[in-house]
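Below, a portion of the complex is reproduced, with chain positions unchanged.
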Amino acid sequence: LPICPSGSISCQVSLGELFDRAVKLSHYIHFLSSEIFNEFDERYAQGRGFITKAVNGCHTSSLTTPEDKEQAQQIHYEDLLNLVLAMLRSWNIPLIHLASEVQSIKEAPETILWKAVEIEEQNKRLLEGMEKIVGRVHAGEVGNEIYSPWDGLPSLQLADEDSKLSAFYNLLHCFRRDSHKIDNYLKVLKCRLIHDSNC
Amino acid sequence: TPPEKPTIIKCRSPEKETFTCWWKPGSDGGHLTNYTLLYSKEGEEQVYECPDYRTAGPNSCYFDKKHTSFWTIYNITVRATNEIGSNVSDPHYVDVTYIVQPDPPVNVTLELKKPINRKLYLVLTWSPPPLADVRSGWLTLEYELRLKPEEGEDWETIFVGQQTQYKMFSLNPGKKYIVQIHCKPDHHGSWSEWSSEKYIQIPTDFRVKD
């Protein structure tokens, strides 16, 4: 049990522990997002060329994110933290709808349904954690609320099955990519801020 | 007299998603006494009351997923009140990651294997507790097994990391062994209870052939 220093107003979870938990969670969320994407791809997307529509079709592409190691190391850590926060916020609404709309897919297996709900819950939890970390690092101020709006709900509800499945594919493809970026950036941030880039 | 000060005795999370705290009442001073669990979160002034006094039985408070945050430290107290007055427990600090105690592993199986012209050996297999198994990437468990001859005194304990299988080569022929397994989260948290005892009789020709 963390022994709180007696007389202190309250004891705190250390920044190092917050990052450990955030990285473990982002790793888990990306693991889930890869699984749900692969399962959906195998079951609904074989030979239907959904990838071509998904290319360059992510609602978060307006956020300029580091695309290689150098960029990830050169960007100021506060900007990278805010970028992670912006990406998580940008996915809050789409994941809520994914978890509910996925139920409408014909014969969607339980494993896909359960993962969609789990991803939405854990992403919200990671967002809570990141707001805590940013609040701790920025000493209070949690940065203005930048995020990319999402207008994809109607396409998840289309009557035409093929178009609807293509919309789901696009969402899962984009979330797999973004959750991997988030996981990667948090691992870099953890090594930079907690282990002095010497993980 | 006012009721005696209660004591918070334990808080536990079985799967890092929810948690429960239990308290032990002091004497009730001869009057009907009721108990209120209050908590605040690190860095916040606001005080909340226990969301659910019933699910985990008497003198307990159950925090469901919505009320469980694993980014913060909870400062928990329990107040006992009767018509004369009230008394508050010492604060109990909880960081959910540190109070994870999983349920024991399940489906423990023991199997003697005798490959041709090779030694007979014992294979133990088990599964994670159901609650943890579903979220394999979220709650990483480590296992430890213990065994001893049925009439023996001291257990031999072997840490096997994250594996859910173990091969035992060097066992004494003709002996009957008791085997149990328990598990723990890979970082913080505590060992589960031991799984129920399993028995295996080693045949007498279980010899180390050189």
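A and B are the chain letters, set down in written order, and residue numbers restart from 1 in every chain.
Everything below uses one rule, namely that a contact is a pair of C-beta atoms (placed from the backbone, for glycine too) under 8 Å apart; a residue touches a chain by one contact, two chains touch by 3 or more.
None of the values given here were measured: they were computed from a predicted structure.
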TODO: Write out the stoichiometry of the whole complex as a formula using the chain labels shown.
DONE: A x1, B x2
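The rule is short, and it goes like this: only the chains that are shown with their structure count from here on.
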Task: Distance from the mean Cα position of chain B to that of chain A, given in whole angstrom - done: 31
TODO: Please give the residue numbers of chain B that touch chain A in the complex, ascending.
DONE: 40, 42-43, 65, 69-73, 75, 93-95, 97-99, 135, 137-138, 187
Task: Of all residues in chain A, those that touch chain B in their complex - done: 1-4, 10-13, 17-18, 20-21, 24-25, 27-28, 31-32, 118, 121-122, 125, 128-129, 132
